[in-house]
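Of the protein chains in this complex, one is absent; all others appear in place.
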Amino acid sequence: MVTFNILVTVAVAYVVALFVIAFYADRSARRGGNKWLRSPLTYTLSLSVYCTAWTFYGAVGNAARSGLEYLTIYLGPTLVFFAFWVLLRKLVRIGRAERITSIADLISSRFGKSTGLAVLVTSLAVMGTTPYIALQLQSVALSFAAFAPEGGDVNATALWVAAGLALFTILFGTRNLDANERHHGVVTAIAVEAVVKLVALLAVGMFVVWGVSGGLSDTLQIIESSPVAEWQPDAGRWVGMTFLSAAAVICLPRMFQVMVVENEDERHLTVASWAFPLYLLLISLFVLPIAAVGLAVLPEGANPDLFVVTLPLALDQEMLAMLAFLGGFSSATSMVIVAAIALSTMVSNHIVLPLWLSLQGPRATVSGDVRGVMILSRRLSIGAVLALGYAYFRVTGGTAALASIGLVSFAGVAQIMPALLGGLYWRGATRRGALAGLIVGFAVWGYTLFVPAIGLLPATIMEAGPLGLAWLRPQALFGMTGVDPLVHSIFWSIALNSVAFLAVSLVTFPSPIERLQSAAFVHVFERGGGGAGYVGGVAETEDLLVMAQRLLGAREAQALFQGAAAEQGKTGYLPDPSPEFVALLERELAGSVGAATAHAMVRQIDGNASVSVQDLLAVADESAQMLEYSSQLEAKSKELEQTARQLRDANEKLTALSVQKDDFLSQISHELRTPMTSIRSFSEFLMEGGMKAADRVRYSNIIHDESIRLTRLLDDLLDLSFLESGQVVLNAQVTALDALLERAVSSAGVGGLAVTRAPGGEGVMLRTDSDRLSQVFINLISNAQKYCDAETPELVISVRRSGDQVDIDFVDNGSGIPRDQESLIFEKFSRLSDHSSAGSAGLGLAICREVMARLGGTVHYVPGQGGAAFRVSLPLEPEMVAV
Amino acid sequence: MSEGDDKEVGPKAEHKPGRTTFLERSVYRRRRLIDAIKLLPVLGACLFLLPALILGGETGSTALRLVYFFFMWIVLIMLCAVLVRNLPAEPDD
Partner (left out) sequence: MGRSVLLIEDEPNIIEAISFLLERDGWTVRLHTEGEGAVEAVAAASPDVVVLDVMLPGRSGFDILKELRQGAARPDLPVLMLTARGQTKDRELAHSYGVSCFMTKPFSNAQMLQTVRDLAEGRAPPADP
């Protein structure tokens, strides 16, 4: 016979084992962790805090009363985990990116770091969770009593359990404040407890199916003939409860804690997506058989909520009963521990600390001081949460069935869902909208479900409505009668909640910080980085730098950051965001943004271990004009920079042009002054008179020739200038190419040059400006006359059609043009220095090139032809460049 | 509308590099797998909720229903496990 003392010993030994496990897991995690701690399996098992004593004991009770309905409590979460890709993944990603510490923090952060929302959600969570904690205490106390009815007072048991859990939670839940809110010891202990409760329930289930009933089909027979089979599905309740449990698994503070805050790696979700539903399936597999067999075997009036323990006891399976007891104990304790951590974080971060800071005044900026207060506040909060739970248990203990309190609690936290989903997927959701939705939903839930459930409303109001207004009856709002009270409450609370949320969001305007946060949340996957390897410090410091640059100016901010980094022994601009550095930064920022810094300090302490950009932007939000001004400055300086760059470019161009112009002028000067020199000199001689007649003739001739040279040079210059400026009028006419060449050769005057015209291909008719083309030919021929250095200079002119163009080659038998000068010959005044010959202004080829460009053709130097070779190419149907 | 998949809306999405009409086979496979994963909760909701809606209030065998739900449940879990196991490592997101 298991005595009360043995039971207590076992329970205490179990708790000690959990302490040891948690202790080693914590230590191992601090030393770099072991693989098991960070495995998806641990993550999945820790999610089982969803399955509380309500599940462990209550599900069988529920099944005994309402048949298959208990399944909905597991099907909802199953669907949510199947939807991990669109929902949970985003939640976890945001949780990591924004360093979210609780569901209240998430809602508050999304809606512009609103303190009001944080307080509201925290209150909701406390109200929804306290009865639930009471429930756990009650179930543990009752299971003790079931074993050993003679042993002790139920209340005393509950008190001891509460005290023990408070101690455990304080020990392992408030150790590591700084390291992003993860509690490895707790999570590991929870995972172990998850295994214990699953094994316990499976063991009892198998014993019932194979030990008592005699196999699967017999069990189904028993179920079929049992009172549980009388239940028939009610569509409203079925859908409503599935929805409720789905909402709860996302919104319950303890689920948020293990799913988002304690998540080590986003990829663990991928495994949990099927493994957690599998866990739920296994947990619920034997619930109905146990209920049916319990009803059949146990005496009438036995509490179905304790069948899991009382059934093995009644069949003299004491060890099995002990295991079942431990399973139930595990379910209760793990829920209470995680819920206490989650609630204490919220209460401490969103209520206690802001209050304390406002009482402290400006002195609160001493960061070490605040950290001590923070830990103390967490510890006190944990104690308070458990005390509250115990008090609730004492006040209402044993008055309501376990299952109904569980559902009431679920419906309460489900009120967070519209704001949560809206915040995740809709950028237009505003803080006021969320506030309105939460308040409305909360009020309707309280009025239609919570208050009636704890029996606080007088019967007259329940039956006739307040002040006799029938349409306000708590369980028949707006005349909706004949509906299950739970479904009725879920329907109205969620519907009115959503309507208020949407409507108010649509008509209100979000503050800048809200808009910033909405973008960060809704588009969390579009942000760079993130992903599996979350890089804490660096990214944040970089953001800080960006922010600081905006407020302090780029150079000052960089100097500040560089100095801080150097002090930390690092190079570059990114120091670790240590408390000292953040404090320093805030002092610096205070100079720019004034009084709002104290506010930023509060922001820094509440919730996040280190300050985020959003916090600082909240500061900037208050001095919006300042930001506006600084961004204007930024825009202006950008504009200035752009203008400066354009000026620099223009200046470079001008300098280059000026060099070209100088060269050109200098060349012109040379070309003009050279003939002038001769003219002046010889004309002075002639003016002196008294020279020989032959000399006089000769000098007159020189003057005459040089004058012509000058005139031609001026003509060429004008011509080229017209060509280049595009002011040339072209007269297109149809001309025979051979006639044109004939004319050019004769007008160039061959001099000593033997011009050979290769026959054939010249019968080409061209539509072009024949005068201009002729000018090109003449220039090329006289070029050969001047520069062909062969003994007997020859020029071969040949015409060839190639495709839709005609090529006219001018090839002489001289030494040609050196390769390195080929590219220069078409430039103005590029008279090659080797050929010193009077009469060339060096503009001929430049003019040729310009003319050909106008005529739509080209002129090129062709190397390797045994002499200087120029090729004029013209399209047969030229598109003359008409300007 | 979910984020981080291949159907984002908005002007930003159109300028995303690599948003091409023809994808590498493996990338295409991955996207269709993700589509399937996204459809899974819908399928689950149909299988879990429709029987209750359709058969609401009618009498029926509780044992049979029990078997139905657990069978569908395990099938969905296996389907989900197969789908996520075949999902190759995420290339970008």
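Lettered A and B in written order, each chain numbered from 1.
Assume a residue touches a chain if its C-beta (ideal position, glycine included) is under 8 Å from a C-beta of that chain, and two chains touch if they have at least 3 such contacts.
What you are looking at is a predicted structure, and each value in this text was computed from that prediction instead of being measured.
Among the displayed chains, contact with the absent chain in the complete complex occurs for A. Considering A:9, A:217, A:358 or A:669, the position touching the chain not shown turns out to be A:669 (whole complex). Within the full complex, the residue among A:655, A:677 or A:711 touching the omitted chain is A:677. For chain A, the residues touching the chain absent from view are 662, 666-667, 669-682, 684-685, 702, 705-706, 833-836, 838.
Criterion: only the chains that are shown with their structure count from here on.
Distance from the chain A centre to the chain B centre is 24 Å, each centre being the mean of its Cα atoms.
Chain A meets chain B in the complex at residues 67-68, 71, 75, 78-80, 82-83, 85-86, 89-90, 220-221, 223-224, 228-229, 231-236, 238-239, 242, 270-271, 273-275, 277-278, 281, 285, 288, 425, 522-526, 531. Chain B contributes residues 1-5, 8, 12, 34, 37-38, 40-41, 44-45, 48-49, 51-53, 55-63, 65-67, 69-70, 73-74, 76-78, 80-81, 84, 87, 90, 93 to its touches with chain A in the complex.
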